[in-house]
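All protein chains but one are shown at their positions in the complex.
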Amino acid sequence: MIIVMKSSAKERDIENISEVLSKHGLGVHISNGSAATIIGIIGDKAKLGDVNLELMDGVEKCVPIMHSYKLASRDICPEGRIARVGDQEIGGNALAMMAGPCAVESEDQIMQAALGVKAAGAKFLRGGAYKPRTSPYSFQGMEDEGFKMLRKAADATGLKVVSEVIAADQLDVAAKYCDMFQIGARNMQNFRLLREVGRSKVPVLLKRGISSTIEEWLDAAEYIMSEGNYNVVLCERGIRTFETATRNTLDIAAVPVIKERSCLPVIVDPSHAAGKSAYIAALSMAAVAAGADGLIIEVHPDPKSAMSDAAQQLTPEGYQSLFERIKIVAQAVQRGI
Amino acid sequence: MIIVMKSSAKERDIENISEVLSKHGLGVHISNGSAATIIGIIGDKAKLGDVNLELMDGVEKCVPIMHSYKLASRDICPEGRIARVGDQEIGGNALAMMAGPCAVESEDQIMQAALGVKAAGAKFLRGGAYKPRTSPYSFQGMEDEGFKMLRKAADATGLKVVSEVIAADQLDVAAKYCDMFQIGARNMQNFRLLREVGRSKVPVLLKRGISSTIEEWLDAAEYIMSEGNYNVVLCERGIRTFETATRNTLDIAAVPVIKERSCLPVIVDPSHAAGKSAYIAALSMAAVAAGADGLIIEVHPDPKSAMSDAAQQLTPEGYQSLFERIKIVAQAVQRGI
Amino acid sequence: MIIVMKSSAKERDIENISEVLSKHGLGVHISNGSAATIIGIIGDKAKLGDVNLELMDGVEKCVPIMHSYKLASRDICPEGRIARVGDQEIGGNALAMMAGPCAVESEDQIMQAALGVKAAGAKFLRGGAYKPRTSPYSFQGMEDEGFKMLRKAADATGLKVVSEVIAADQLDVAAKYCDMFQIGARNMQNFRLLREVGRSKVPVLLKRGISSTIEEWLDAAEYIMSEGNYNVVLCERGIRTFETATRNTLDIAAVPVIKERSCLPVIVDPSHAAGKSAYIAALSMAAVAAGADGLIIEVHPDPKSAMSDAAQQLTPEGYQSLFERIKIVAQAVQRGI
Partner (left out) sequence: MIIVMKSSAKERDIENISEVLSKHGLGVHISNGSAATIIGIIGDKAKLGDVNLELMDGVEKCVPIMHSYKLASRDICPEGRIARVGDQEIGGNALAMMAGPCAVESEDQIMQAALGVKAAGAKFLRGGAYKPRTSPYSFQGMEDEGFKMLRKAADATGLKVVSEVIAADQLDVAAKYCDMFQIGARNMQNFRLLREVGRSKVPVLLKRGISSTIEEWLDAAEYIMSEGNYNVVLCERGIRTFETATRNTLDIAAVPVIKERSCLPVIVDPSHAAGKSAYIAALSMAAVAAGADGLIIEVHPDPKSAMSDAAQQLTPEGYQSLFERIKIVAQAVQRGI
């Protein structure tokens, strides 16, 4: 932490701050710039406890110089982590390919989807059983019945199940059916839920909040990791901006930024970013070229009849053809698939 | 719902859509513009169930023309609703003045705060017992102990307690101590929680999500109201934008927009919007002049020692002096206080 | 400027930076924090010329601690500046009230508008002769003919003319007809134009760019002032955010922020912020309550026939009635009008 003093700060103000810091076992380095005095704090800021320096007389602002996350940082694991979901790895050389419908709608629908994405080459079956929806009058998902259908389709095809959880009290049931819990964008800062999935042993796919900064996203991952669950995978899915041509704005730069700052794998969801199936191929290939560790793509056996987010779902055939194109880009950046 | 066809749409495409609509008991009005054909749907769109028209051949886009919320809309209650919290009203002529510290920190701190804000003229005591924090390493609140301290301070001073709840499983306990539940910005789309507070009989203060549109906010209110709890008060607290001079950007226009679209009372939180105590007076007076039904302001007996959000908390004296200035602006717009 | 070193920085890296700084006549203060070393620069950073410290080995980031504007800062003129437009003052106790149509459309239209706003109590007549429009196929203004009509209407009513200029080569002509030049939001960073109005002697109304930070806005004012023209008035007119309920999001907090950081007067344009006449009254009163030095409001004798931005223009009668309400709020905050 650095304290920048106002140009009008008095000698006495600086002495006061020094006293407070030394009383808390912290050292100071005072730098009398020509325009302002800067006080650098030496030692662990946590020792300050409840003292708020920004309110002390003469203080212009306090500038944090460290990230607040530790376990999720690159420093702690420079080679990067690999998340393990059963016998599958995420974050190694091979891309993790996840696909399936936005929502589980029926046993037949999810089975058809599973067969289609398996045939293309995917290793994970996605599908929402619990659907957070903006309006209370929209379809809210098949809930636990949906989990069962997912499990059955996944078992029949040899896929892993990744599905959203929305509340702490459902985790025990969900863990019976899911190989990986998804935390949706709206719950990225549902800290109670983050702590609970952190206490479970189930791998977690943590979507970025629609208006969360990368730092807040890593802080959210830290909530999970601080409870002992290190099997966390980040998922960039677009952020909210002024642009309305796409549903969200895919922040493709989040991929290299995460690779620099964090040890966690990061995949991309081009479907929610685009909101329109016509743009999914371009975003998928961009994500792989940028260094993403995988893709989660919405695939529905009959998109026209989908009960949610129909405009952004591919057919199984569309997915298979996209999969082949992705393979070629993956090779170009020396990734397996 | 209006369907705009592509300029390249074929006669057959339009016939297909008409067939689908009539099969679902809906009428159509086709308008052959010189540039594009428009299909207007006659009847209740809900009859369409799972049919997604946007994916049908020839369709350029579908334009919704109705709001998705009903109970929260102005249409249903043109005179506006008044929320009742015990013997207090929110949404009538008198402004609802809520104040107190960001977080409950000790029995003494909350009692001092209660005495101070009561002396100024406030009717509601705010204070966080459960604190959602960005980092897992920050102070997370005193939890149920905090609720008890709040209740005691409120009872001693004759104030109502408004405090944040963060999970469905805590509502029974929280209801013992709180007169009004606050749903924080991060939980505005925690639909499970919204439904549960909707099932309770406790009045709800619903903060706007940091990047939620006004329409999404009203949809969130609809979640609560659709469960039978109509005692909902909205709270504008600033949105996330590119500007960093303030913690958030207070969307002051949300006040007249809400008054036009919704029957619900709306108050303003200048403290979280500003993030800096120096700006709170200006924002408070602006909110009252714009027609807000009240203000929720952070007041701490000793801001310099506050354990969270210290920079934005007023002293009791600062609040009392602000209260007097607000009173004058309230009179100017013919509001009591 | 503060230099934050990477935790992996080597002793040699720090020595290198110290050498570079001392070679340029700058002092250093090195602060060995437990987590990172911080180097504070002592002296005028400008001495560094073209050296970019952020690229030197071991550097994590450089944190500026000073504003880049000087003449526009509050420090240089703590009591605040008053802009003078003929015998009118902006920034003193009395609010500067500006009103008139979005665009000048005819001699009759602007004369009717002038009579209407004069009758209400306004002192400035606004009206666009040059209209920057998003599409080349939209009405682009009456250009110099419009200036002449403005002048005539203003002379007949005793109002001052404020009108937008869009290019350096039109300033000589524009200066014959305008008492105050308006720089529109789209030209806030047209630096060539800023310099030229800075070289003129005509007072300038500088609108905030649609996505400009307050710091960038003050830098733009500095461009004008650095050429010798100190008669600059800032105008907050809403910023671009994700919210679509209003045309732009009025950043009401910009008023107290400007008052804190800058010596320049600041007025508010509620019309462009709202984009809808129904919200203008609320925003106008909020602006005055927040401490704005004036208001610029769109008034058209016949809004339904307006050639641009019709939805946001008031009738003269609407303006007169609003004016009376504003007067009462102005009194409440001890301002004249």
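Here the chain labels run A, B and C in written order, and each chain numbers its own residues starting at 1.
In this text, a residue touches a chain if its C-beta (ideal position, glycine included) is under 8 Å from a C-beta of that chain, and two chains touch if they have at least 3 such contacts.
Please read these numbers as outputs of a predicted model, since none were measured by experiment.
Participant: For the chain that does not appear here, which of the shown chains does it touch in the whole complex?
Facilitator: When the entire complex is considered, the left-out chain reaches A, B, C.
Participant: Based on the whole complex, identify which of B:7, B:22 or B:106 touches the chain you can't see.
Facilitator: Residue touching the absent chain, from the options given: B:7.
Participant: Quick one: say which of A:9, A:252 or A:295 touches the chain that got left out.
Facilitator: Counting the whole complex, the residue in contact with the absent chain is A:252.
Participant: So one chain is hidden, and I want to know which residue out of B:30, B:115 or B:202 touches that hidden chain in the complete assembly.
Facilitator: B:30
Participant: What does the interface between chain C and the hidden chain look like in terms of residue numbers?
Facilitator: 46, 50-52, 54-56, 68-69, 105, 132-140, 166-169, 186-187, 189-192, 195, 210-211, 216, 219, 222-223, 226, 240, 303-307, 310-311
Participant: Quickly run down the residues of chain A that touch the omitted chain.
Facilitator: So the residues of chain A touching the missing chain come out as 211, 213-215, 239, 241-246, 249-257, 260, 273-274, 278-279, 281-283, 285-291, 328-329, 331-333.
Participant: By the contact definition given up top, give the residues of chain B that touch the hidden chain.
Facilitator: 2, 4, 7, 29-36, 38, 40-44, 60, 63, 65-66, 75, 211, 240-242, 244
To be clear about the criterion, only the chains that are shown with their structure count from here on.
Participant: Call it same or different for chain A and chain B: same when shared residue numbers make up over half of all numbers used at their interface.
Facilitator: Result for this pair: same.
Participant: Which chain is the middle one, judged by CA centres?
Facilitator: Going by the distance between chain centres and the overall C-alpha centre, it is B.
Participant: Taking the mean of the CA coordinates per chain, how far is chain B from chain C in Å?
Facilitator: 31
Participant: Which whole number of Å gives the spacing of the CA centres of chain A and chain C?
Facilitator: Chain centres of chain A and chain C, defined by C-alpha means, are spaced 38 Å apart.
Participant: With chain centres defined as C-alpha means, what is the inter-centre distance between chain A and chain B in Å?
Facilitator: Using C-alpha averages as centres, the distance is 26 Å.
Participant: Would you pick out the residues of chain A that each touch at least 2 other chains?
Facilitator: 211, 240
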